[in-house]
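With one protein chain removed, the remaining protein chains of the complex are shown where they sit.
A, B and C label the chains in the order they appear, each numbered from 1.
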Amino acid sequence: MLSLIAAPLALYGAASLLGIAGGRRALAPVYLLSGLAAAATAFGAARFLANGAMPETAVLPLGLPWIGAHFRIDALSAFFLLVLGLTGTLTSFFALDYGRHDDEPGRVLPFYPAFLAGMSLVLIADDAFSFLVSWESMSLASWLLVLATYRLAETRSAAFLYLVMASIGVGALLLGFGLLAGGGGDFAFATLRGSALDPWKSGLFFALAVIGAGSKAGVVPLHVWLPPAHAAAPSHVSALMSGVMTKVALYGLIRLLFDLAGPAQWWWGAVLLLAGGLTALLGVLYAVMQHDLKRLLAYHTVENIGIIVIGLGLALAFRANRIDALAALALAAALLHVFNHALFKSLLFLGSGAVLVATHERDMEHLGGLIHRMPVTAFVFLIGSVAISALPPFNGFVSEWLTFQAIVNGSLLPQWLLKFAVPAVGAMLALAAALAAVCFVKVFGTVFLGRPRRPPAAAAREVGPTMLVPMAAFAALCALVGILPQTVLGLLLPVSAMLLPDSPGIDLSNWLWLAPLGPDHSSYSGGVILLAVTFLAALLVLVIHRFASDRLRRSPAWDCGFPDARPETQYTAGSFAQPIRRIFGSVVFAARERIDLPAPGDMRAARLEASLHDPVWEGIYAPTARLVSLLADRLNLLQFQTIRRYLSLMFAALVLLLLIVAVSQ
Amino acid sequence: MSPVHAILATPAAAAVLFALLPGYRLAARLNVLAAALTLAASVVPFFARPATTPFLLIDDFNIYLVALTAFVAFTTSLFSARYVLHEVAIGRLPAGNLRFYHAMYQAFCFTMLLALTANNLGVLWVAIEGATLTTVLMVGLYRTAEALEAAWKYFILCGVGIALALFGTILIYLAAQPVMGSGLPAMTWSAILPRVGAFNPAILNLAFVFLLVGYGTKVGLAPLHAWLPDAHAEGPTPISAVLSGLLLNVALYAVLRFKMLLAGNALAVAPGPLMLAMGLASLLLASFMLYRRRDIKRLFAYSSIEHMGIITFAFGMGGALANFAGLLHMTMHSLTKSAIFFAVGHISQIKGTQKIAEIRGLTQSQPLLGWALVIGVVAIAGLPPFGVFTSEFLVLTTSFARQPLLALLVLAGLLVGLGALVLRLQGLAFGAGEGGRKASPAAMLPLFIHFAIVLAAGIYLPRPLVAWFQNVARLLG
Amino acid sequence: MPIFANIAYDTAHLLDTFVLVLSFALLYQRRLFAVLTIYAWQALCLAAAAAWQAYAQDAPHLYITAAIALVFKAIVIPLALHRIIVYLNIHRSIETALGIGPTMAVGVGLVALSILLVLPVTAAAGALTRESLAAALSVVLLGLLMMITRRNAVSQVVGFMSLENGLILAAVGVKGMPLVVELSIAFSVMVAFIIFGIFFFHIRERFDTLDIHDMERFRGEER
Partner (left out) sequence: MRPALLELLQFSLLVALAPLLTGLVRKLKARLNGRIGPGLLQPYRDLLRLLRKEVVLAPNASWLFRASPYLIFAAIWLAAAIVPTFATGLALSRTADLIALVALLGTARFALALAGMDVGTSFGGIGSSREMMIASLAEPAMLMVIFTVALLVRSTSLPHIAEYLLMHDVGIRISLLLGLLALLIVAIAENARIPVDNPATHLELTMVHEAMVLEYSGRHLALIEGAAMVKLQLYVSLVAAVFFPWGLARDFGDASAVAIGVGLYVLKLAFAGAVFALFETSIAKMRVFRLAELLGGALLLGLLAAIFLYVSQEL
């Protein structure tokens, strides 16, 4: 029964106990065990998918006594288990070395395996109760992991926000399940699947599901917890949180909307589309404004979640209109992006971890020139950057290309709202992709290129192989999936067969050219592009060096004749982002710039102050907090009354109840 | 003599004994022993269900509450043994008072067990009044101005409550008398329950209002809760533990008994709405109050109000699932909350203060204690994998299907409360910790026993327990 | 015998009414000693009522209740309170939180409410219980009202005790209520506690402060 996952779970448990018992000494065994377990998961999941993905179920006498704890592994959960396992393996490997740089490993070790275990359990849970227990356990474990750097006040506030938002999400899901179960006690998914809700209720369920899963995935405007939390956690944990946990949340969304919710209504797709577009665009805009490396990466997670949600929204819209071929395409696009994002985002977070270890800096304005001191890290980080900017020939582009393919066919949707929403969302998506490229030119340009801006950057040393190998592996995977996406898309066929039974699934007949809708439609081949570009470039090198010139002289930079400027004169991340800040920020973030230019002869330094406002925070969260605080103050007066007043309260209550009874009879 | 007699006799005898016994160290040990004996006796009924007498009764409803009460009283006596010795050591408590303390502790256990096993409305009332008097004396034990003020407030408010409850009791008899004829049977649970259908509904309604307000005061339902936080905060911590963990349950037990009566009468008003309203009020009020607490024991006292609110709401919602949830929640809350008060007791003794602002970074300075607090708060905040989550899950899911708006309010209250608890927890447990001695692992035993049970319940509920709960849930209607 | 039944009913009704009227008098009275005296009278009426019920229902144990009421409530407690007032030289005039007039108005309202509540009690319960129940309920509510409208500790205690009188009235009013004696004894213990508390805490003015001034500190929490 589920032998695939049982062994890994046992391993996680053992590792967690070791972490509690052993403290710092248990570092190597804990990460080795976790890595082993994750690897086993990945291997098992891949084999399961390859062998036709026949669902396996198991019921344990745990959880709610009258239904027990149901577990089930099917194509969908197997795919996400694959993502989890793959990422978990490499991350744990990375942590073998990185973990030693945590200031208190004792606060990471017990919870790291628990976190992985929690996520695995979410993926195989087959009844509402076990699902929510695993879901919240995953949140709890990650909350404690975030608190590993508990000494910083900002970490504590981040952790607080995180746990509260997570609980709000769980609350929403809980109500949703309550709606499906209809007040009955049977929460097994098998039963919930059957429950036919009237349109109004199923709409409510949809809303609850989106709030619940969306708050964990970081869909705008429920994303506020994500960047601070992911930034505060140790980098290998950030990699898991961004790379996997948000995906587990999306798994929840898919499970609820495609599997449990019954027939979809077309407007669900519209809602998801707009939410996704908004998320993608806002996420990337936040990111461009950021100068803290890890926060920036976290905001890009928000962006990519948006892209995936767009794909899911399209899939829902097509499914609701019985256009199953395109639904399959959109779904495949979304799921492939899930896979890709897990790869490159983990790679980037691990890279940021390496930079952190080498320089103890997260602020990009203090870094620079690392390409010379950390060549390997720089190279893999470059691959990650290109991949996340959705540029060929790497994997990020393939999934976005598929999404676009689904979008250009959006005109087949009958509803007018969708007809107009789809191209608009397409524009948002395109804009997001372009801005992502801007952002990563900024990141790579300021962190790795140019000259060191502060001594720590100048003194940086390349990290050890234990950290480099996993990053390199991620980079290789990014390239591989970019060149031969068919490999992963093949694993996805059972998933779409499960969720969209009457769809043919996408066409993968040609191994070199990817033509999802058949040979007479659009096609793309990362492999050919890579080959051709390499060949042409090599040709150019040969010809030019052979026939023209290959001489080369080092001399100070020209820089329009300015004598050797100090590193401070380099373009900073802030100045790089300035045009975007001026064009978009002024609209979205009410960004303002105040320039204070001293008069000639005045020796004062000139100052430029840029101020940003977060519309979501100031629009939704701050008012809520104020409201709670206000109510708390008002009610708190009750604590300071005299006994006579309390007696009067009692008297009032009594008389009121008596009156009610008197009236009611 | 039937096990019930043993259950009641042990604490009663112990109380008398301790009143006479001079040496407090010995008394502290004997206290544990007596509690252990009571616990042992309380397990017997599970195997040999004693016959119902006119005054005493053991049925599915109270059998596990008796066991729970005895159990928590036992673990608390373990905790109390160390606690009071330390209090004497630091001179906060004159050794002479301890004789009184232990006597009262056992007397209190006796009254609670009596209230649970009473088959007679009058006995029930007398027992709960006795519980009030004993605890009043314990709350005032420290003789500080604060303690006396708290005790006095507790006494006056609960005294009035008790008086109203008595009126309600008389009314019930009044309703029963025409049907059952004069005399004892008309005040005996086992006798009136089957025939309640024939009672005069008008009187039943009237009675229930008085009983709800009367015993509800002891449950700590808003707006009758005012005595609770101070009584918890100013008394010795073991007493806070039993107050939160047991007394509230016992009072609620009384309310539920009468709810059962009303449920049995078709014409009487549905008690549900009243309980829903009071439960919701308590939940919301307490969850907001949590934010402004500066005193750690008051913080958790208010969380007790919050949970009593949830439980009352669950029973008010009614139906098999909700009642099941309520019963489960009663159990889980009393275990968790008493464990938390154990932890708080150690903390305030180590840090020498109850002010939240002066306690921080426990996981660093006292890892064992700190993490115990983290577990406790996580559990009480209703996060899985602890038992409290199970009951809250059931309450919310069932009530949302039937009363969406109420369920939303409950969820809001829970989330607000969770926010406050987590906020305080992060201050207490994380952040830069100061020094202070480590708590000895042995002292932690009672805590971890409780947490182990709560965790286990969150993952696996044993069949027999479930069977009882479901049976009682059916009775509660 | 109908006549006899009528007499039984009338007498009981009369005594109940006395008790009720005396509660109003308690609400009305402004002077502390007078309040004590009125309370003593109320206790006396209660004792009489109890005794009459004992005779009417021929339930001998009610005589004990009557005796307790007579000795303990009508004599001992008033004297004790008298001593305390003198001993602690408490202000002799009563400070009210709500004016006498409004208090009376509310009181009347409460009586109306209790009658409204008891009306649906069908004849099955018997006219006797029906009337005395209404009276008892009103006495209870009026006692509570007195507790919250009086600022002086002693008058609040008196309020509490008249509330209790209402309870006993109800208890004896219903036919063949068992355990009345035990209950009334248990209750008297509580009353004793309160009086002891007043004496012990030296409560001169208002028992919700124990004469301790800055109260916030005692809530353990600065605002």
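The working rule: a residue touches a chain if its C-beta (ideal position, glycine included) is under 8 Å from a C-beta of that chain, and two chains touch if they have at least 3 such contacts.
Model, not experiment: these values are computed from the prediction.
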* So which of the visible chains would the left-out chain be touching? -> A
* **Hidden partner chain, touching residue among A:Gly106, A:Gly203, A:Gly445 or A:Gly490** => A:Gly445
* Structure fact -> Among the options A:Met54, A:Ala190, A:Leu536 or A:Ala590, the absent chain makes contact with A:Leu536
* Decide which residue listed in A:Ala50, A:Ala424, A:Leu608 or A:Ala622 touches the omitted chain of the complex. => A:Ala424
* **Absent-chain contact - pick from A:Ala557, A:Met603 or A:Val663** => A:Ala557
* From the listed residues A:Leu152, A:Val528 or A:Ala652, report the one that touches the chain absent from this view. => A:Val528
* Structure fact -> Checked against the full complex, the residue among A:Ala21, A:Ala190, A:Ile544 or A:Ala590 that touches the missing chain is A:Ile544
* At which residues does subunit A meet the chain that is not included here? -> 368-369, 371-372, 382, 386, 389-393, 397, 401, 404-405, 407-409, 411, 419-420, 423-424, 426-427, 430-431, 433-435, 437-438, 440-442, 444-446, 449-451, 513, 520-525, 528-529, 532-534, 536-537, 540-541, 544, 548-549, 551-560, 562, 565, 567, 569-571, 575-580, 582-583
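Quick note on the criterion: only the chains that are shown with their structure count from here on.
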* To do: If you connect every pair of chains that touch, what shape comes out? Choose line, ring, star, complete or other.
  => complete
* **Interface with more contacting C-beta pairs, comparing A-C to A-B** => A-B
* Where the centres are mean C-alpha positions, what is the separation of subunit B from subunit C, in Å? -> 31
* Asked: Once you find the CA centre of subunit A and the CA centre of subunit C, what distance in Å lies between them?
  -> 69
* Quick one: subunit A and subunit B, Cα centre-to-centre, how many Å? -> 44
* Residues of subunit C touching at least two other chains -> 117, 120, 144, 147, 207-208, 219, 221
* When you check subunit A against every other chain, which residues touch at least two of them? -> 636, 639, 643, 647, 650, 654, 658, 661, 665
* For the complex, which residues does subunit C have touching subunit A? -> 97, 110, 113, 116-117, 120, 141, 144-145, 147-148, 151, 156, 206-209, 215-216, 219, 221, 223
* Complex contact set, residues of subunit B against subunit C -> 120, 122-123, 125-126, 129-130, 133, 136, 145-146, 148-150, 152-153, 155-156, 159-160, 162-164, 166-167, 170-171, 173-174, 177-178, 181-184, 186-187, 200, 202-203, 206, 230, 233-234, 292-295, 298, 354
* subunit C partner contacts - residues on subunit A that touch it in the complex -> 636, 639-640, 642-645, 647-648, 650-651, 654-655, 658-659, 661-662, 665
